[in-house]
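With one protein chain removed, the remaining protein chains of the complex are shown where they sit.
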Amino acid sequence: MDLDFHPQHIVELYMDDATAIELQNLTKRFDEVVAVDNFNVKIQKGEFFSLLGPSGCGKTTTLRVVAGLEGPSKGTVLLEGKDVTGVPAYKRNVNTVFQDYALFPHMNVKKNVYFPLKMRKISLNQAEPKIERVLRLVNMEGFGKRLPQQLSGGQRQRIALARSLVNEPAALLLDEPLGALDFKLRVAMQKVLKDIQRNVGITFVYVTHDQTEAMTMSDRIAVMKDGHVHQIASPDEIYNDPETAFVASFIGDMNFLHGIIKSGSEKSAKADISGNIINTRKLKQGIKTGEEALLCIRVERVEVNPLEGKLDNVVACTLGRIVFRGTDYEATCRFDDSEIRAVVSATAWDHGLKEGDTIKIGFKTDDVIVFPKSEEKDVIKYSVEAV
Amino acid sequence: MSSVKGSGRLERRGVSLKLYGLLIFIYLYLPLMVVIVYSFSPTKTIVGMTGMTGKWYVELVQDKELLKAVLHSFEVGITAVVLALVFGTAGAFFITKVRFPGKGVFRALVMLPFVLPGIIMGLTLLIFIKNLNIPLSMLTILMGHVSFTTPIVMFQVSARLQRMGPNFQFAAQDLGATPFKTFWYVTLPMIRTALIGAGLLAFTVSFDEIVISYFLTGTWTTLPVYLYGMLRFGLSPKVYAVSGLILIFSLSLILLMTKYIGRSAEEFKVRR
Partner (left out) sequence: MELKKSRFDPPRSYIRGTPIILWLLFLVVVPLIFTFAMSFYSSEGLVLEKTFTLKNYKVFFTDPVYARILFKSLRLALGTSMLSIAMAYPLAYMVSFKMVRGRNLLFMMCIIPLWVSYLVRIIAWRSILGNRGVINSLLLAIGIIQEPLRIFLYNRFAIAVTLTYICIPFVFIPVYTSLEKIPRNILNAASDLGASEFTSFINVVLPLSLPGLITGFIFSFIIALGDYIIPLQLGGTQGIMFGNLIWSQFGVAFNWPFGAALGFVLFIISVTILGLTAKFGSTEGGFLSE
């Protein structure tokens, strides 16, 4: 096969079937613990697909099952349309980038990158150009003779990437590859990874617990918790149309309030929060009037002292703590026993406001999402009790 | 290090402790010095030593029985180490890679020949051998030596395997290496220094072993058994010469071994 990393070329070859990886009813148990519960998904060729969730949610386990390092308890794994469920890792055409890179310490960079080709019985001579090309791709040409111990974290990461790409696998699996890097380096590497993925056109399955990372890089994200897949969607949908309270709380910053549902219709609903009637988005299935429910509003969707008539929901409250965060202000607003945080950009903030003032806050109907109260236990909280 | 409060009192404590430590050191090293000095003494005493002589070492080299015993010790030692490396490494992989209940008991059982008093191992193996009507020979001594050298290898190698972590092997398989190729190209090179270190350690222990060997020896003897014979039938000064040489030999082996085991061999630790 020609070794040109040309996206068009690859797309042409695979036009007939665009699914790179498919999981059907994938379940994995370890003794009594269900690590992955009934995962179903079709990952497209060339897609940047992320598995996102807190530690222990099953994302790494799923990745390992796709790689063939673990066998599923139930379900099927298909690679490029073929059932590979019983096929061991060394026969599958997917490669993994591990969190600690797992570069072989007794081999130099060139030998490390050569390794997968060596396993395919390609001679070193034939392999040289491929090795050179992939090192150029990750910007590590000339490092051939170095040992992994002599490289920095970011450099090791790139070699691990090169090593996994040199065999031109059907998909690349990445297990929190940027976890060990410090912040600025991580952001830089995110761009590098995304660029490589787009240029090479290869399918990426990316595991992370960092929602910003997932949101900025992915075409689609699967949000997981405790083995369950809560939602599979584009970053946009995940942010604006979370399917469960967990997804709503895990991504971005969300206010959570308790309220009683007063009424519901095709387009919207009404809820009572501490005596205030709030217009909300239409109710999800299973939520009935009269019940207590969770209502969520993004912190940046809450306006302080909005213009008259601009927003359908307006509530009077007392201004509590005001925190200056550089680009914005975070204001805690209290009414009765409820609390809403509002984040207002620094340029729009009214500097005359101070703690104790009586103010109004407002938000749109469409910005209030309602979840069943039973989902509250899944919500990620940031408080002393949660620690 | 501890703080500086009340340093006067602390320092005094430190000094008296170091003095005590020094005394213990003398206790530890005096016998070794004595042996070396005696080996050069023409008479059998230290006081009244009339100069140094190397004649005991010369006599030693001419003692054919002694040289044969030394050769036997090497033969048994090397063979036992090779077998221990095979059994021990296999055992190390078994215990680190496979899940089964009662691993603690299993480890303890394998450790037994090394931690139990030699007399127990000696007699159990002797009884076993007699029951199977095997004559006492190199084979029986070898059995004894393999029994206590294998745990050494197994524990060193399994410690190294655990420190390595499973990811290197996962990576190799992920990149297309069959289990055998993974072992050959990745795992083996990475445990190489542990194997060498364990081998040296096992050889040293085997070379010096007297208790079990004495139970299982026939006419085919190893150096310690021969030496013990010399000891029981009178103290020829040759004994000191032999002892001196054994001392130097063991020491060099141990110093060599430290290159491969322990704090100095940190290279393959999983590092960020």
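For clarity, chains are labelled A and B in written order, and residue numbers in each chain start from 1.
We adopt the following convention: contacts are C-beta pairs under 8 Å (C-beta built on N, C-alpha and C of every residue); 3 or more make two chains touch, one makes a residue touch a chain.
These figures come from a predicted structure and were not determined experimentally.
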>> Considering the complete complex, identify which of B:L71, B:L123 or B:L188 is in touch with the unshown chain.
In response: B:L123
>> Suppose we count only contacts with the excluded chain; which residues of subunit B make the list?
In response: 1-3, 5-6, 9-10, 13-14, 17-18, 20-21, 24-25, 27-32, 34-35, 38, 44-48, 86-88, 90-91, 93-95, 97-101, 104, 108-120, 123-128, 130-131, 143, 146-147, 150-152, 154-156, 159-160, 163, 194, 204, 208, 210-211, 215, 224, 227-228, 231-232, 235, 239-240, 243, 246-247, 250-251, 253-254, 258, 261-263, 265
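The criterion applied here is as follows: only the chains that are shown with their structure count from here on.
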> Rounded to the nearest whole Å, what is the centre-to-centre distance of subunit A and subunit B, using the mean of the C-alpha atoms as each centre?
Replying inline: 54
> Which subunit A residues qualify as touching subunit B in the complex?
Replying inline: 67-69, 88-91, 94-96, 98, 100, 102, 104-106, 115-116, 118-120, 149, 153, 163-164, 167, 180
>> For the complex, give me every residue of subunit B touching subunit A.
In response: 165, 167-168, 170-179, 181-182, 185-186, 189-190, 267-268, 270-272
